[in-house]
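Quick one: this structure, given as structure tokens, is what I'll be asking you about.
Excluded from the complex is one protein chain; the other protein chains are retained at their positions.
For chain A:
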Amino acid sequence: MEWLQQLFNGISLGSIYALIALGYTMVYGIIKLINFAHGEVFMIGSFTGFYAIAFWGLGFFPALILSMAVCAVFGVLIERVAYKRLRDSTRIAALITAIGVSLLIQYVVIYIRGAQPEAYPNVLPNRSFDVFGVQISSQSLLILVVSVVLMIVLQFIVHRTKIGKAMRAVSYDPDAAKLMGINVNNTISATFAIGSALAGAAGVIFGVYYTKIDPLMGVIPGLKAFIAAVLGGIGIIPGAVIGGFVLGIVETVVSALGFSLWRDAAAFIILILILIFRPSGIFGKNSKEKV
């Protein structure tokens, strides 16, 4: 039963990684950029949620939606200001810019409000259920449900809506997409908006789940989500979800075995192994295209 408990904890943690990883993978899929500022969008989302709950007295869901909206706008802003003009430059230039944007956001937030951590208010009632000997808190169950619902909504957007089809077309072949009349700039902005909104949701969920937030909180979850995206195959949406869950479970299991200090190391060892043995990730294919 102990194992089942750990599995459930791992899935809860993994759902947060998965939500962040989706943004990484979507942005990479469409402009081939690892957006290292994505962890900071997550942080901004978490703080937006915090202020909304602590100072404006909003409930969990209104705060979640507000934070998603703020992050969507923020993500588009980052793209328009920092990345758009670099679209035709080398990938390394864009990557370095992304790291710069990430540091800029961290320290502007510290400059404005200080570096002290904040305790997330308790907005969700927390009861525990005993399901087959597994302690499941209503909080983590709700978090899991919210994450899964968001992933399903994303899947729907990407596969069934016009903007989703445009996103897939642009990520596959931007020039051919232009020939269909698709506005590539707007489609890229939409991708940033959706990916950032998911990171914002992850930020609020993280705050509620782990209760402590600070301006540098985006760094490690951001890197972990990046690993999750690579693990699943960067650019592949279901890959990011599976990668997130796998990473969450592995970390929890490592902790449960008594190596909790090795948790972060385990994640990075996974990254190294995947880059050595299967750089295209679990779902990636090294397929040659048919001409």
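Operating definition for what follows: a residue touches a chain if its C-beta (ideal position, glycine included) is under 8 Å from a C-beta of that chain, and two chains touch if they have at least 3 such contacts; residues count from 1.
Just so we're on the same page, contacts and distances are computed from a predicted model.
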Protein name as given in UniProt for the chain not displayed, "Polyvinylalcohol dehydrogenase", "ABC transporter ATP-binding protein", "Spore cortex-lytic enzyme" or "Catalase-related peroxidase": "ABC transporter ATP-binding protein"
Which residue of A:92, A:112 or A:179 touches the chain not shown here: A:179
For chain A, residues in touch with the removed chain: 162, 165-166, 168-169, 172-173, 175-183, 289-291
